[in-house]
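One structure is given below, encoded as C-alpha cells.
Note that one protein chain of the assembly has been removed; the remaining protein chains are unaltered in position.
Order of writing sets the chain letters: A, B and C. Residues in each chain are counted from 1.
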Amino acid sequence: MNIGFIGTGTMGRPMLANLVKKGFAVVAYDVVPDALAGAVAAGARAAASPAEVARQSELVVTMLPSSSHVEAVYLGPAGVKEGVAAGRLCIDMSTIDPSVSRRVAAALAQQRVRFVDAPVSGGVPRATDGTLAIMVGGDARDVEEARPVLAALGANIIHVGAVGSGEVAKLCNNLIAGVAAVAVSEAFRIAEGFGVDAKVLTDVISKSSGHTWVMEHMHPVPGLVARSASSQEYAPGFMTDLMAKDLGLAVNAARELRVPVVVSPAAQQVLRLASSHGLGRKDFTAVYTFLKPSDERSPV
Amino acid sequence: MNIGFIGTGTMGRPMLANLVKKGFAVVAYDVVPDALAGAVAAGARAAASPAEVARQSELVVTMLPSSSHVEAVYLGPAGVKEGVAAGRLCIDMSTIDPSVSRRVAAALAQQRVRFVDAPVSGGVPRATDGTLAIMVGGDARDVEEARPVLAALGANIIHVGAVGSGEVAKLCNNLIAGVAAVAVSEAFRIAEGFGVDAKVLTDVISKSSGHTWVMEHMHPVPGLVARSASSQEYAPGFMTDLMAKDLGLAVNAARELRVPVVVSPAAQQVLRLASSHGLGRKDFTAVYTFLKPSDERSPV
Amino acid sequence: MNIGFIGTGTMGRPMLANLVKKGFAVVAYDVVPDALAGAVAAGARAAASPAEVARQSELVVTMLPSSSHVEAVYLGPAGVKEGVAAGRLCIDMSTIDPSVSRRVAAALAQQRVRFVDAPVSGGVPRATDGTLAIMVGGDARDVEEARPVLAALGANIIHVGAVGSGEVAKLCNNLIAGVAAVAVSEAFRIAEGFGVDAKVLTDVISKSSGHTWVMEHMHPVPGLVARSASSQEYAPGFMTDLMAKDLGLAVNAARELRVPVVVSPAAQQVLRLASSHGLGRKDFTAVYTFLKPSDERSPV
Partner (left out) sequence: MNIGFIGTGTMGRPMLANLVKKGFAVVAYDVVPDALAGAVAAGARAAASPAEVARQSELVVTMLPSSSHVEAVYLGPAGVKEGVAAGRLCIDMSTIDPSVSRRVAAALAQQRVRFVDAPVSGGVPRATDGTLAIMVGGDARDVEEARPVLAALGANIIHVGAVGSGEVAKLCNNLIAGVAAVAVSEAFRIAEGFGVDAKVLTDVISKSSGHTWVMEHMHPVPGLVARSASSQEYAPGFMTDLMAKDLGLAVNAARELRVPVVVSPAAQQVLRLASSHGLGRKDFTAVYTFLKPSDERSPV
C-alpha cells in the first residue's frame, strides 16, 4: 500500500521510518527542506506538495505542528484536497483544535473523502519504538480501515468517538495532567517551606485523595521517582512548550463552547511564563523550579 | 485515663462518643450550649471552660472550626494554658493553619506542656465508625503517647514530622484533591460540549497521565462511579465550604512563605463562588454543576 | 454613492439607518430574514448574498457577530470576494480577532481589493445617534477614503495603524476596562465586608493610584454614579456576554502571540461564569452582584 506522509519533523520522521520498516511504500512532503531530506533518508520518496502526495498515495497521514498548518495542508493552495481522489481516507495525527478537525473533515466530505483524527502521546522515544498511544476520532469503519497503519506506529489504539473525539480526549487528558503537575508543585513547595520531608509527604498523599498519576510517575520534585524527568534535570519527557500549547487548545475550545474554566487557564499561563523565562524545552514538571519562593525580605 | 475534650460539634461529638465507648472517662467543653449538652448525652461530664477541662484531665483533645478558635481555646482567657499542669500532652485535631499549631505549641512549651497536631480526614461517617485517617505532627515520643487515644478514633495514623506537619500534610493533600476536582470538571465539561461520551473518556483518562484518585473515586459527573457523591445528588462527602476553607489555608500558608501559587487560588475562588451561589453544603465535586456552559447567544 | 451593508442586526440596523439618512443609497444583506426585513424598512434594498451586495455597491460595510462570520461572509461561498471588483474598499466594523482581519485583508489583496478594520464602541444608543467611537486600522489613504462613510456613523474616528490595529486597540482598551470592573467590584465587596462606606471610599480612591474611568463613570456599586448601569438595575450599557467575548478575543490573541497574561483570563472566566448564571445580558458591571460573599457558616 502506498502511504502519503506530510509533516516529517521531529515526531513525524521516526513515525515515517516505522511505516517504511513495516513494508509500506511512503511518499513524503514537508515545507522545510531539511525535514523532507530526512524523510528521504528514512526511505521515502519526496513529493512537491501536499496535493502531489495525495495524488500519489492510497492513504494520507499528516503530522503537523498546529491547527493552521493542518487547515493549510488540507484545504489551502496545492493542498491535499486538490489531489485526493474520492473515497480515500486521511489520518491526521497532529494535536490540534477539535473544531478544526471537524471543519477539515466536513470540507473533505464534500468530495467524498474520509477523515479521522488520531493524535498521539508518548513523545519521540515511543514514536521511535512504534509504541505510541493513539486516540482516534472518526466513523467506526474508517477507524478499522486506519488500524493497520496505526498499528505500525503505536501500541495502544483507542477509538473514542466521532471525528474530533481523539483530539478532545487528548486535550482533556493533558488538561488534567498539566493542572495536576502545577498543583503537585505548589503543594510540595508549601511543604518544603514548612520543612516537611518530601518523601514522607509523597507516601501520605499516594494513599489519599490527592493521589495522581503525575505524582506517581512524573514527580516534579527531583530524587523521589527514579525515572522521572525531574530526576534527570528535567530533560523531557513532554516539553513545557507542548503542554502550554495543549492547555491553550483546551482553554480555547472552552471559550468557543462557552464553558467556564478556571484552573486550566491558570496552569496554561504559568507554563507560558515558565517558557518565557527559559524552561520551554524542559519537561513541563520543571514548573516546580519556576515556583520557587521569593527570597528577598521586603522593607517596612 | 481522664480525657478532656473541647469542641463537641458535628465532628467532635461522634469522636467523643468513641472515646467513651473505649472506656475513657471524658470531661467536655463547648462554647455552644447545645453542643455541650450533646457531649453529656454521649456520656461525658461537662466543664465550665477550657481551663477547667485542662484541670480535670490527664490529656486534652481539641476539635475546633478555625485557627482563631484554637488560639482562643488554648491561649485566651480561661483557656487550656491557664489550667493545664506541666508535663501534660495536648492533641489538636482541628484543621488549621500550621503556623498557628506551631505558635500554640511554642506558647505551651513555655510551661513544659507538650502539643501534637492531628487533623483528620473521612468526615462524619468515619468519625462515627472510628475509622478516620489521622495525620500527626509532633515529637516522636509525644506521638507514641497519643497513639492509644488516636487509635480509638481512627484506623490509619501517620506520623508525618515535627509539630505542624500533620496540618501541612492534610492541606497539601487537599490542595491537590481540590484542584483535581476542578480540573476534572473542566475537562468533562469541554468533552460534553463536543459530544464525547463521558464513560469512554473516563476509561481513556484512567489509563493515561490524567489519572487521579478524584476521578476514580469521586467523579464529578453523575452516574459514572456508583458510590460517588455526584451519583447521590452531591450529598457530601466533603463539603464545598470545607474544601474552600482548606484551599484558603493552603494559599494563606503560601503567602506567608512567599511561595508563588496559581492553580490553588484559582480553585479556591471558584469553590468560594460556588458556595456564594448555594453549593456550600453540597459535596465539593458539585463544582461541576457550577461550571455549566453559558446558554445565551450574544447579539452582534 | 452606493454602499453595501452586510449584517443588519441589533447594531447594524441603526448604523444602516444613519447611512440612509445621510443620503447614501444602501443595498443590504443578512442571513437572518427578519434582520434583512428590518434593513429594508430602514430604507435599504435587499440583496440575495454577500457576493450580490458586493456586485451592486461601490463600497462594502460589514457588521458581524464573530470572526468566523467575517471569514465566511468575505471568503466563503457567495461571499464578498466573489462579487467585489478590483480596486474597491471594504470596511469591517465587527469586533473580531485581529489576525482574522489581517487574513481577510490578505485574501482580498490578491485581487487588488482594499480592506480596513473599524470596530466601534458606544453600543446601540450611540449607533442610533451616529456618535460611535471608531478605531480604524488600515492604509492611511484607505482610511481617508472611508472617512466620509464613517463620519455618518460616528463622532470620534481614530486611525490607529495598519490593518488589524483598530481591533487591537479595541480589545486592549476593553481588556483593561473589563479587568478594572472586576477589580473595583472586588475592592468594594471587601470594603463592604468591613463596613466601610462606599461613597467615602470612592472619594478616597478617585484621588489616588486606584482611580479608573470605570469607577468614575460605570461604578459597579449602585447609587453612587447617577447614570451608571448599576443605578439602573444593570441595564446595559455593555453586556456581560460582549465583554466576555472581547476578553476572550484578547486572551486568544495573547495565546497566539505567546504573550503570558494572567488577570485578563481571570476576568474573562468570572464574566463567563456570571453569564452562565444568568447575567449575560446585564451590564458587565453586574459582576459586582455575582461576587457576593458566602453567607453560610461552615460546620466543624
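Operating definition for what follows: a contact is a pair of C-beta atoms (placed from the backbone, for glycine too) under 8 Å apart; a residue touches a chain by one contact, two chains touch by 3 or more.
Bear in mind that the values here come from a model prediction, so they are computed numbers and not experimental data.
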Full-complex contact with the absent chain, from C:18, C:165 or C:275: C:165
Given A:44, A:63, A:169 or A:286, the one touching the chain that is not displayed: A:63
Residue ranges of chain B at the interface with the undisplayed chain: 248, 251-252, 255, 258-262, 265-266, 268-269, 272-273, 275-276
Absent chain, residues of chain C that touch it: 98, 121, 133, 135, 156, 158, 160-162, 164-165, 168-169, 171-177, 179-180, 182-184, 186-191, 193-197, 200-201, 204-205, 207-215, 217-218, 250, 253-254, 257-267, 269-270, 291-295
Positions on chain A contacted by the hidden chain, ascending: 7, 9-12, 63-65, 94, 239, 241-242, 244-245, 262, 266, 270, 272-273, 275-277, 280-281, 290-296, 298-300
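Quick note on the criterion: only the chains that are shown with their structure count from here on.
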Interface numbering overlap (same over half, different under half) for chain A and chain B: same
Identity of the chain that, by mean CA position, is farthest from chain B: C
Cα-centroid distance, chain B relative to chain C, in whole angstrom: 47
Cα-centroid distance, chain A relative to chain C, in whole angstrom: 35
Approximate Å spacing (C-alpha centroids) for the pair chain A, chain B: 38
Shared-contact residues (touching 2 or more other chains) in chain B: 262, 266, 270, 291-295
